[in-house]
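First comes the structure, then the notes that go with it.
One chain of protein is taken out of this complex; the other chains stay put.
Chain naming follows the written order as A, B and C, and within any one chain the residues start at number 1.
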C-alpha cells in the first residue's frame, strides 16, 4: 500500500481530481472468469452518490462507469481492469474565491506545503470524490467474495453526532434509508437533527461500522500484514477518518482479561470481543470494524485562516458539501472491507495453496 | 508493508520465535553515516524489558544485541543492518501442557488454522517478544530523526483499566516510573491497582498515547500511503492492539465542524484536533496517536476452550505474563512512530527532493 | 515491479487490450512542477507509431493522448497522472478465424493455459500495443531527467537480421530514417532487405541499443535493486525481447580481466566495458544496454499448430503486422531506460538525500 495503489496481490490504483476531466481506477491481479457489468458497479455507486437526499451534497454526478479493459465478453480476463467515470457536474467557479486561501481542516495547507502547487478546485485529489473509485473497485471484490466464499459485508451508520443508532438493529432496513441507519424508528430523529444542523450551517461527525460474515479462518499475514493492521490502514485512508477499532476496540482498555477473552466450547466461540481476528489472522467469526469520521470543515460559517502569502483571511466555503460526511461513508467502508479481504484471500492461497 | 517486513524505503524485516534460538531484524534502506552502537540500542530495549518490576512478566532476557552487518567503524554504511538477540531465558517446559490446547484470546487457534502447524512454545512467532526488534530498529530511526530534523517522540500510558492518567502531564516524570505514567502522584494508585489485579489472577487493558514534535509539514503520501493510515497500521500491528486514533479520534463523532476544524492565524494553528495530519500529510503540528491494548488472555484463572482435536478442555496459563501488556507498550508505540516517520521522510525526499 | 506496475517510487501502471476501447497508464509518484503537454507526449508516440512506412504494420492509430489527471494549469501536481488513448483502428474481424487457434510463438497458448480465457483479438493484453503507454510514460520521465540532470537518452537499431548497422555511427541521422539506423548510407540496404522479406512473407529479428549520457554516479540499489538488474528486467519485459546485455555483455565471456577492467586515470575511466554500471550502481560513464528482439511469429506463411481443443490446425496470420518488430523498438527501449533511471533517481535521493 503506498501512494495511490492499495493492496498487494489485488491492487487498486486510483487517479483523478474532483474537478478534472475524469476519475478512475485500475484493478490489477483480479482473477479471471467473474461475470461483471457496468450496471452492477453502478448499483454500488448509487448507494454512495451525492444528491440522493437533502442531507448530502447536491452535486449530481451521473457516475456512468466505463470499463476500458480487463473484461471480455462480460467476464474478467485476469488482466488489469480499468474503470473511468467522467466528472460532469464539476462547478469549479465555486472555488475561484478560495484559490489562494487555506481552508482549515482541509488538505489545502498540507498539499501546498508538500507539492508547492495544488489543484484548488474542490480539493483536487484530496476530495472525497476519490472514494467513488474505491466503491467501484469494491463492487468487483464484493461480488467475487460472495461467489467464492459466500462472504457477506454489511455496513451501517452506528452513530450520528450524539445519536447512537444501533442498540437495536434490523439488517433489512439499512439500505432503505439514506442514512444507512439500522433502526427505522430513528430515521425521523436523524432527519430532524440534520435539518437543524444544515440550517445552522454547521457539520457533525459520525461512526460507521461494518461486519463481514463467513470469512474463513486463516486470512491475514503476521506480523506486518496482519488483517486488522491492514483494515486499520484501509479505513484510516478514507477522507475524514480519525479512528479505527477492531472488535471491542477502545472498550478493551477498561475490560479485564476474563471478560475480553472469547471462550471456546465445542459449539465454537462464546463471544466476539476480538472482532474476528486473533494474532492478525481471521478466526472464522464475524470481522467487525468501527470507524470514526470527523465533521467536515467546509462550512458557510466563517473561519479564521491564512492565505498562501501568510496573510490572515476569513474563509467561508460555499460549494456543495455534506454536513455529515459519515452519512455517505457506509458504502465506502464496505468497499474497503471487501478490497482488504479479497487481497488477503489471494495472499493466503498464494502461500498456503488452499 | 506485508508479512514480516514493514515500511517502503526504510524497511524493517523481523524474524524469530519466542522460544527459538534468537530473534532479529534487518533494517534496509537506512542512510549511511549515522553513528550507532549496540549500547544505544540496548538503552531503548531496557525501557521495554520484562522483569523491571513486579508489574510485568518475570522473564529476564539480557537482550544483548549484536550488529551483524551494515555498520562499519561505528557508522551505518547504507547497506542492510542486521541485529540479532539470543533468547536466553526461554522456559519452554512451561508450555508443554498447552501443546494441544487452544488458548482463547491468543493466536493459537488462527495460526493452527492457517498454517496447520505451530510453534506452541510461548506463542512462537505471535509472541510479544517480536516487539523487541521493533524497539531495536526504532532506536536507529529515532536517533536519525533527532539528528536530521530535531524530531522528539514521546509516549506515555494514558489510561490503565479505569485509571485515566494524563489529565495533568509532566513530561519529565514519564521515564522515571515503570508505568510510563506522566503524573507521578498517580503512581501509587497504579501500583495498588496492579497488585490487586495480580492477586486476583486477572488482567486489564490500557491506552497508550504518543506524540512526535517538530515533524516538518509535507510528510505522507496520499491517498493510500497517508501518514495517518500507515500509523494506524503500524500501531494495530502491535500485539494486543484493538484501536487507533489520530488527534481527536472517536471524539470527532460528536464534535461539530466549528469545533473540530483547527483555525489558523498568522501565529499558526489555534488547536490540534487533527492530530498533526490533514489529508494524510503532516501539517507541522504535533503528530498525536492513541492506541488501545486489550487485557492479556494468559491468566491462571481457568477458561473454557478446546484442543486441536476439538475436545473441550479447561485452559490455565502458567508461564510468565504481563497482567497489563499496555504497561510495556510505550517504547513500542514510540518505535513504530519513529519507523513510520523515518520511512515517510525518505519517501518524501524521494519524490520531492527536499 | 509486478503484474502491470513498473517501478518503485516512480510507478507506471499500464492497462488495456489491443482491440479494447482504449489503452492507458497511471504514472504515480511523479514530482510536481514539470511542465507537460499532450503534444509533447504525442511527439514521442509518433516515433513509435505504426503506419509510418511500408516496413511496419499498416495499423494507423491517431494516438491522441488525453491527460485525465495529475496535471493542473500545464504542470504536474505530484498526484497520479492518468493518460488514455482510444483504440480507433482496431480491426477485430481479422482475428475471428484464429479465435480457437493457438498462434505459435505468441502468448495465445500461455494466456489460455494461465487464465482459461483470453481476448484473442490482436493478442489482447499481450499485444505490442501495450508498449504505446510505455513510450507515453517514458516521455514524462525523459523530460524530467533532461531538465533535472541534463541526461540524454538515445537508442538505435544496431542490427537488423544479418545487417550490422553501427560500426560507424552518426548520431544526427538516427531520427531521420524509419529504421533508427545510425548510418545513413545503410538505409537503402535495409530497405531492400525489408522489401525482400515482406515479399517472402517471413520476418526477422533485430538488436536495439540504447545509451544514457550524464547519469550521475551513485544511482542503483544493491543488491536486488541493482541498476543493471532492473534495466535487464525492463528491457526483457518488452514484447519479443529475448536477451539483454550491459556494456560488453556476452563479449565478456571471452575477455580477460586485463582487457575488461576499465582503468582509471586522473582524466577518468579509460574504457567502458562495464557499460556505466559497477556493483549495480552507476559510475558516471554512459549507461549502455543492448536488447535482442526475436522475429515476429505472425506470418502469412502457414504454420503447424493446434486449437484449444488440441486438434492440429494450420495457422496463417493475416492481420497487419511488423515483419521486424525491432524496427519500432527504439523509442520503447529509450522509454524503459528513462523510466528505470528516473525511478532510481528518486530512490537514490530518498535514501541519500542528495
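Some notes on this structure:
We adopt the following convention: a residue touches a chain if its C-beta (ideal position, glycine included) is under 8 Å from a C-beta of that chain, and two chains touch if they have at least 3 such contacts.
Bear in mind that the values here come from a model prediction, so they are computed numbers and not experimental data.
Within the whole complex, the absent chain has one touching residue among C:99, C:242 or C:318, and that is C:242. Touch with the hidden chain on the side of chain C covers residues 1-6, 8, 14, 102, 104-107, 109-111, 113-115, 125-126, 130, 159, 161-162, 197, 202-207, 217-226, 228-237, 239, 241-250, 252-266, 270, 273-275, 277-284, 292-299, 301, 303-306, 310-312, 326, 347-348, 352. Remark: the residues of chain A touching the chain excluded from display are 9, 29-32, 78-79, 222, 346-347, 349-353. For chain B, the residues touching the absent chain in the complete assembly are 3-5, 11, 13-17, 20-24, 26, 28-29, 32-33, 66, 68-70, 72, 75, 77-82, 84, 114-119, 124-125.
FYI, only the chains that are shown with their structure count from here on.
Chain A and chain B have Cα centroids separated by 27 Å.
We define each chain's centre as the mean of its Cα atoms; on that basis chain B and chain C are separated by 46 Å.
Shared contact sites, meaning residues of chain B that touch two or more other chains, fall at 222, 347, 352.
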